Every structure is written in C-alpha cells, then in structure tokens.
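With one protein chain withheld, the remaining protein chains of the complex are depicted in position.
Chain lettering (A and B) follows the sequence in which the chains are written, and residue indices restart at 1 in each chain.
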Amino acid sequence: MNTGAQSSGSYPDIWRRFSPAESVVRTLWLMLIVFTAIWSLRNLDITWEYFLDAHIQAGDLLTRMFPPDWGHTGQILDPLLETIHIATLGTIVSFAIAIPLAFLSARNTTPNWLTWFIGRFFLVSSRSINTIVWALVFVAIFGPGAMAGIWAIAFRSIGFMGKLIAEAIEEVDEGTIEAIEATGASRLKVLLIGVLPQVMPVIYGTTIYRWDINIRESTVLGFVGAGGIGIELYSSINLFRWPEVAVMLIAVLLVVIVSEFVSATARQKIT
Amino acid sequence: MLKISDLVKEYPGGLRALDGISLTVSEPQVVAVIGSSGAGKSTLIRCINRLVEPTSGSVRLDGEELTTLSRRALRRARSHIGMIFQEYNLVERLTVMENVLSGRLGSVSLWQAFRRNYPSEDVSAAFELLDRVGLKGRHDDRADALSGGQRQRVGIARALMQKPKLLLVDEPTASLDPKTSRQIMRLIYELAHERGTPALVNIHDVALAQASADRVIALSDGTQVFDGTPEGLSPEVLNDIYGEEDWSATIRKVDDDDNGDENGDTEAPVEKSKPAPRDIVRNGAVAE
Partner (left out) sequence: MSPTPTTATTALDRTTWSRPPVFFTHPAARYGFWFALAAYLVWSTGTLNIDWARTAQGLPRAGDMLARMFPPDFSRSELLIKGVLESLQMAFAASFIGMILAITLGLAAASNLAPRPVYLVARSLIVLSRTFHEVIIAIFFVKIVGFGPLAGLLTLIVASVSFISKMIAEDIENMNMGQVEAVRATGASFPKLLLYAVQPQILPRYLGVCIYRLDANIRHSTVVGIVGAGGIGMTLSATFKRYDYDFSLAILLTIIALVFIGEVFSTWVRSRLR
C-alpha cells in the first residue's frame, strides 16, 4: 500500500543547511563566545574551594533565619515607610528635571546641536551611573540619610525617564507643531501647548514605571547610608541577626510585589 | 487499513463532540468528511493520532490499536500518520527543506535532527517531493517567504515525507482562495492515489468535497449521518446534514469548477497530463 519514494536517482541526496562559509562563520562566533567565557572565568580571582561548601553555608544561613523574628516587625515599619518615601520623592524630583532635559535632548525641540549634545550627555551620564553609586556621591554631599537617597534615586531616574520621553517627543506629530507656530505662538508656548499634551501619556507611564523600579532600588540605598530599610538590613546582616533579616526580607518582598502590582494597574489605566 | 469503532470524545465540560463514530476505510481512497462547523470533524481527525485523547472507543490502523498505545509507541505510530493543517503550520523560521525533512523526525536520531544531517535517501526523497508538489528550487527559502498555496504544498510534502499509512487532512483549503483550493485538493487526491495512501479529508465546502473525493462521510453533532459516494449527496441528504436550504446552486457549481479547473493552474503548475480527480473516479482507473 505504501510505495514510498519512487526513487529515480536524479535528485540530489545531500543537503546542507549552511554553506561551508556560513558554517565557518557560525563556528567562529560560537568559539569566540565560549573562549571569552572561559577566559573570563579563568582570570577571575576566585577561590573555588569556597564554592564547594557554598550549599552547606547557604542551607545553614536559611535554617538560621527560621523562625523569623516577628517581634521585630514594629521596628521596621518606619524604615519601610522611609523607603517608599525616598522612592516617591526621588521620582517626583526626577520628573521635574527629566521633562525639560527631554525637550533639550529631542532633535525636534532642542534649540541647536550644542544644547542637544548637552542634554544627551546628562541623560547618558545619569543612566550610566547606578543608583547606589549616585548614593555614594550624595552621601558625601548631604551626609548619610534620606536626603542623599532621594537625590540618588532622582539622578539615576532622570536619564531613564528623559531618554524615553525624548523618544516620545521625537515622534510627535509635526503638523500640530507647525499649526501652532502658524498662529504666532512663542517657542515655549509651542512646546507647552503643541508637544507636551501629546507626550503626557508617555510621561505619566514612564514615571509610574520608574517609581516601581525605584521602590526596589531604594531598598538597598541604606547599604551606603542613604536611608531606608537598607540601613537596618545591612546592620542586621553584619551582626548575623538572621531571624530579623528574614522579617525584613519578607517585608521587602511584599512592598516590591505590591508596588509592582500598583504600577502595572495604574499603567494599564492610562493606555 | 483504518477501522474506527464507537469512538466517543467528551470534552471537559461535558460536550460530546463525537458520539459513537464507527468508520472503516479498507482501500486507498480519499474520504471527505463534511459537516457544518462544530460537527466534530477536527475532533475526529485529532482523535486518530491522539492530538486529542479520545474518551472511549477504538481506532485501529493496520490492525494496531492506537488508543491504548504508550507514549513511546504512540510517537512511533504518529510517525506513520501524515497530517496536513488548515493553517499549514509550517515552522515559519525554518527553511522549506527543514520543514519537509521534519517529516522524518520520528525516524532519525536527536543528533541527526540537530545537525540537519538526514540520511541521503530522505534528502533525495525530499527533493523529489518538492518537485512533485511544484516547488522545485525553493528548498532553501524560508517558509514564511511563501504564499499560502505554496505553504500548503510544503505541508503536503512534509506529511508525505513520513511515508504515511494514513493521511489526516484538516480543512486544507479553508485559508486559500477558490482556485488554489482546487489545485491543492487535486494534489492531495493525486498523491493519495499515487502512493496508495488512504486520506481522511475534513472539508466544509460540499462542492469541493464532491469533486475531489472517492467517498463522502457527513457528521452532524458528533454522529455520522451519511456515508456514500459523492453522487449520493442529493439535496435531501444535504438537508439532513445542514438543514433546509436551496442546494441546486451548490451542486451545479461542482461541474463548473471541474471545467474551469483544466486551465486554472496559475500559481504553481501541477502536472497537466494527469486527469482531473473526478475523471479518475468516473473511469474507475484507480479504484482499488
């Protein structure tokens, strides 16, 4: 019933997915990646013996955390609130700075190439430096505490928000801008009336999104003294008070998950 | 060859999509399964190779009971059952050749499959099939670069690569324009007969079913309401299947289609020398 292939012998019986040249290129890429990884691993100054009993250490650490010291809950509420405040205030500050900077960095709204370059430079620098590095800087300036944290959050967020907002500005409908310019409106008015309302949804969306990232970031600011729950967490870890650490980790988990949920819901409402 | 008895499928939620279907296909013929949407056509086909698990009943292919096979044995059984889909279901980012060769996945090793290193007889069979379905020279194109009709031809080639004992075809033309639909149905008909492979073809276009099948089965609400020759589909029978309607236009269209088909090949030529399916059936040239 099944005759299968009625082989006539006239069809090629070899087929390769890649030509020899393609195969060579693919192999070279693969080798490059693997060798980079091996080179990296070999050159890292790692004492692999520490790695061998890591699972024992980790298990030990976990068992020491239980049961969590629930009595500690009362003491972490204030730092937790501070963490949220730092994130929120930092986001508000960066909101205020990022918008003008975004207009400066968007090709279609920046006055000239120099202002564009300056705007871009600030945005890139802001994004390249991690929040916690910014915190090092601001602790040196303002001393330890929430103030340093707020500015650290703000300075890292400016670049993030500014970049996304500038991209939105560059996509703004040119027709609207020209129409308003035709009415003889000043440059500032054009920006405020023609451009700003069009990018407002992006601005709100970005701000809310960044806020929930900032909540997560502000949980570690305390490691360098910039306020929030991180201070207590860091000292409890260094004092090996693992049951307290457990409570704080659970608290952080809850706050981050709830803020992520709030942020996602709010953004869904906008779009 | 294929013997289905008392096949029942009850979906979670209690819907009986198949309510005791019995069906025997004992010769290499093209069996069209017609019925309105939701009648259970797809469920029937999928219960055979167990992409849908039947609730009860028996499916025997060349004497082997499929419904009770272990996972491993089921994979082996599936490798001998070709399937063709409405949406073609080619792996779009793979080349035409990889798609066709994937019909051999049941018989090559994992390493061979990974290296695309198929036995030479499989490769030449694949080239031959691509030629046969009218896609000579397209083997290195990506599947998503093809038109709908061309994709379905690749789908057919993939199914035939399996050297199937049975072809399961689920609405092969529902996403195609009328002319391409006829070409595809004719291709399926010809190949099924060339290779002596019985085919179960779901199709909701009555005219097309009549024009390109040896036998027609009709389902309605999970039960079989007709089993006979295409000629037996009288308006009265169609009323039973689909409900009251004026069928004269539909049935007459069959002849129009047939005549128009002779010079209707535009997309990719199928060998012209072959007689049209209906003629084959009428002459009894390949019956048995």
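What we mean here is this: contacts are C-beta pairs under 8 Å (C-beta built on N, C-alpha and C of every residue); 3 or more make two chains touch, one makes a residue touch a chain.
Remember, predicted model here, so these are calculated numbers, not experimental data.
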Request  = Give the residue, chosen from A:R26, A:R107 or A:K189, that touches the chain omitted from the document.
outcome  = A:K189
Query = Going by the touch rule given at the top, which residues of chain A touch the chain that is not shown?
reply = 33-34, 36-37, 39-41, 43-48, 50-51, 54, 57-58, 61, 81-82, 85-86, 88-89, 92, 124-125, 127-130, 132-133, 136-137, 139-143, 145-147, 173, 175-176, 179-180, 183, 185, 189, 192-193, 196-198, 200-201, 203-204, 216-217, 219-220, 223-224, 227, 233-234, 237, 249, 252-253, 256-257, 270
Inquiry  = Need a quick check: the contact residues on chain B for the chain that isn't drawn.
reply    = 49, 51, 75-81, 83, 85, 87, 89-94, 98, 102-106, 110, 113-114, 155, 158, 162, 168
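Throughout what follows, only the chains that are shown with their structure count from here on.
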Note = Separation of the C-alpha centres, chain A versus chain B, in whole Å, is 51
Key: Interface residues, chain A side, partner chain B - complex   = 1-9, 11-17
Note = So, in the complex, the side of chain B touching chain A is made of residues 1, 28, 95, 97-98, 101, 116, 118, 120-121, 123-129, 131, 139, 163-165, 194-197
